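The complex is shown incomplete by one protein chain, all other protein chains being positioned as in the whole.
Chain nomenclature is as follows: A, B and C, assigned in order of appearance, with residue numbering initiated at 1 for each chain independently.
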Amino acid sequence: MNGDSVAKPGAPTGSVYDLSYKRYTGGRRSPAWRIGVIARYALVAQWKRRGVKVALGLGGLLLAGFSVFAGAKWAATRAFQAQGAGALVAELSNPNHDVALMALRAQWLPTVFLVMFAGAGAIANDLKAGAFQFHFARPVQVGHYLVGRLLGAVGWASLLSLVTLTLLAALRVATGGDVAGVLGAFAAGCVGVLLRLLALAGVALGASSMTRRQGLAQTVYLGLVGGTTIVATGLSDARDGAVWNALSVVGASTSATATLLGTSGLEGVARLAPFGSSLAWGAAGLLLAWRRLRGAEVMRG
Amino acid sequence: MSAMTVARVEVTRALRRSSSAGVWAVGLIPSAVGLVTALRGGSMLGTAAVLLVKLIAPLSAVALVASPVGEGYESRTVLYWFLRPVPRSRVVLGAFMGYASLVAVGLFLSGAVFALIHATAGHGAVSTLATIPLALAFEGAALTAMVLGLATLFPKWPVAASAGLLTLTEAVLPVMLGQAHLLSVSWHISHLMGLDLGTEDALLGTVPQVSAPVSVIAVLLFAALPVAAAVLNVEDRELQ
Amino acid sequence: MTNVARRYEGVTALDGVSLAIPPGRTALLGPNGAGKSTLLKILLGLVKPTEGRVEVLGHDPQRDPLAVRLRVGYMPEDDAHLPDMNAVELCAYGAELAGLPPAEAIERAHAALFYVGIDDKRYLPVESYSTGLRQRAKLAAAIVHDPDLLFLDEPTNGLDPQAREEMLSLVYDLKDRRGCDVVLSTHLLSDVERVCSHVIVLGAGKVLADAPLKSLIEHDDPAYELRIKGDRARFVEALKAKGCALQEGGPGPTLMVVPPALGDPSAIWEAAVASDTQVRSLVPRRHSLDEAFLKLLR
Partner (left out) sequence: MNAPTIELVSVSKWYGEVLGLRDVSIALGPGVTGLLGPNGAGKSTFLKCITGELRPSRGEVRLLGRRVPSLEMYRQLGCAPEIEVFFEELTAREFVVALGEMSGLSRKDAGARAEVVLHEVGMSHALDRPIATYSKGMRQRTKLAQALLHDPPVVLLDEPMTGLDPVGRAAMLEMIQKLGAQGRTVLVSSHILDEVESMTHAIVVLYQGQLLAQGDLYAIRAMIDRHPHRLVIECDKPRVLAQALSRELSVSSLRFQGDAVLEVETHGPDACYAAVPALALREGVKLRSLRSPDDNLGAVFKYLTEDPRKVRAEAQGGPR
């Protein structure tokens, strides 16, 4: 239409445009970006799910509660110190440690649920909706997909945990904590959060790659997380050895942080148990998911 | 006769499902815990029994029954049964017989292994321990009835509905209100097994004393109610 | 693709398959289990052939699968979307997975959805779509990253007649104006007759036919296919009187008649007028692709 003779000046003109489909001539980014894309879309999709919002709400409430409690406790200890009641202060554990341990204990439940909603259903729903065909007919490899799903599973939970840690650390500094000590505790807390999310996400993705039914995947995930915690606490009470805590998927990270802070009561080789256990749970889950993905229907000729 | 066909089919399907094997393995954990502690000389009868009755039995009932039954209605495959000259109530009954036998046998085995270990480790006469497998099997059948009923009524979230109710009646309510123990199947069963769990008094109210026959009737009632509700509901339900 | 084979667990899915898929709209046919999906997966680099060499758009799918899948679009037979996503997000996601930056991806997504005719429903989750809309959404997702080659697996499956017409015209248009070659795998041979120019037939892992569509269905046949209204027996009498021969009947009420003079049905008309029967249709007997297909496989 747009090649015809030049219209006479002043003559009325009109044109009809070609709205049909055109080729794309823009640039394309390298495959490494795929992981970020997969994670970003996963987080956006999860935000639509009621469960994620509810869990984040619960996390917010717990954060508020614990901040008030921590603030009051630290303020009180400072007052005692001022009046020289050293004995009483010694009895309360080093407040800096609270920053890390309290954050981990406060967000225990919401983190488990967040990873459950974001992770335990992820691959199962993908299996059901045929998302593998969608992903693997495109320039995406299993590795991209899995790491993307992992980041998607821990996205919201890590946000919640980090916000809690920072708030408590700031509060601690405000109530007279020495900055270096608080930073040390903060770092230990971060290691704990990292280990916990890795372990939980591994178990969630492993469980969710076993079935198409999201309900079953979530039950298996809760069963494992809940079961190992019950067994761990049961055994550690019965055998009064803190090392048993390492057994629990979610508890291991707390005792790992405690070990870093030197308050876990573990000596020698036992100090490594919590770290090893967290990494083991995470790796086992991811390997299982990887093997299931390699064997997925779309991969077999 | 046709109920038997449904039962046979449901059992065959369950046995071929990979998830059932997983649940049976979990069922043996308390026996393993019992074994480990028994060898170390401590008496783990209390904790291991609690695990079996309060956690393993409900967990296996939910895991083995809730999802497949819910799936049957959600994916409407149950239609293949309904488009036959057989009343729908018989299909529900057949499914119950199939799943109940599965869960009961599973729990009976777990109980038997558990009792055997404790007998050899010398922590209780064989006679008292014999009641454990039987009571567990009875609990398994009762819990199956409850889970099946709930999964039929709420096929969209079978696991959530059955797990939710069981956590309420078995764990949350008894802790809060002493009398609520009457609602708890596992409490009645532990009563029948001669283990007095839940003796620690609840926040308010006192834990009632109840004779064995009353416990049996209570459990039968808890089992019958959801199944009856399911049968009535399914009779004129239009599967959309 | 030269003598490609694929064996696993004792099953020979593909056995010495050598073919060159020409530009244009090519149909990939074959009974279930003939190896069609295996072939597609090898071309997409999802599956490694046991032996043989493969090349797609100049790349070897084994050595460089990402490069191949960058320029190829695949519309699978079954559902292929993600939970909780609407059509725009799905297409934009597909585009970003092919490397397009976010802004371009969204714009391309709307272009693709406009092209396949999903208008106001594009903001609803794909799970809520009817079969027809789902097929369109899958097509949009397959072309959003601007592929040069498109694999369509049963695109008209489950569509009602009108939606099927529209899907077929979309497929036709893809090659014509978009310059994007199409490989169509389907069981509906009537679709193939209307849209494809080249046909490849697989059977038990072997290539049974690899030829232009025309050569498969057009071959001169003396008989004429008739549909009449009126007294059938009387008409047959008249036909015999005029020296016409009757072949075994086609499906249903049609008659297969061979006139005495090759290529000249006037004897049939004379019989019709003589027995005053209405000839509702009289055409040279046409062999459908179905007949050619079934003949290949028996």
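Some observations on this one:
Keep this in mind: a residue touches a chain if its C-beta (ideal position, glycine included) is under 8 Å from a C-beta of that chain, and two chains touch if they have at least 3 such contacts.
Bear in mind that the values here come from a model prediction, so they are computed numbers and not experimental data.
Just so you know, the chain we are not showing touches B, C across the whole complex.
The chain omitted from view is touched by exactly one of C:1, C:14, C:29 or C:82, namely C:29. In the complete assembly, the contact with the undisplayed chain comes from C:163, out of C:163, C:184, C:200 or C:213. For chain B, the residues in touch with the chain missing from this view are 1-2, 5-6, 8-9, 12-13, 16-17, 75-77, 79-87, 236, 238-240. Mapped onto chain C, the footprint of the missing chain covers residues 29-34, 130-132, 157-164, 187-190, 224, 229, 251-253, 264-266, 269-270, 272-273, 276, 278-284, 290, 293-294, 297.
To be clear about the criterion, only the chains that are shown with their structure count from here on.
Ranking all chains by how far their C-alpha centres lie from the centre of chain A, first place goes to C. Chain pair with the most C-beta contact pairs: A-C. Distance between chain B and chain C, defined via averaged C-alpha coordinates, is recorded as 54 Å. Once the centre of each chain is set as its mean CA position, chain A and chain C turn out to be 47 Å apart.
Inter-chain centre distance (chain A to chain B, centres taken as mean C-alpha positions): 34 Å.
The multi-chain contact residues of chain A, meaning those touching 2 or more other chains, do not exist; every residue touches at most one other chain. Across the complex, chain A is touched by residues 18-19, 22, 26, 29, 33, 37, 42, 44, 47, 51, 55, 59, 62-63, 66-67, 70-71, 157-160, 163 of chain B. Within the complex formed with chain C, the chain A residues making contact are 19-24, 26-31, 33-34, 37-38, 41, 44-46, 48-49, 125-126, 128-131, 133-141, 298-301. Looking at the complex, you find that chain C touches chain A at residues 6, 8, 13-14, 37-38, 41-42, 44, 46-48, 65-67, 69-70, 72-74, 76, 78-85, 89-90, 93-94, 96-101, 104, 108, 111-112, 114-115, 127, 141, 143, 145-146, 173, 177-179.
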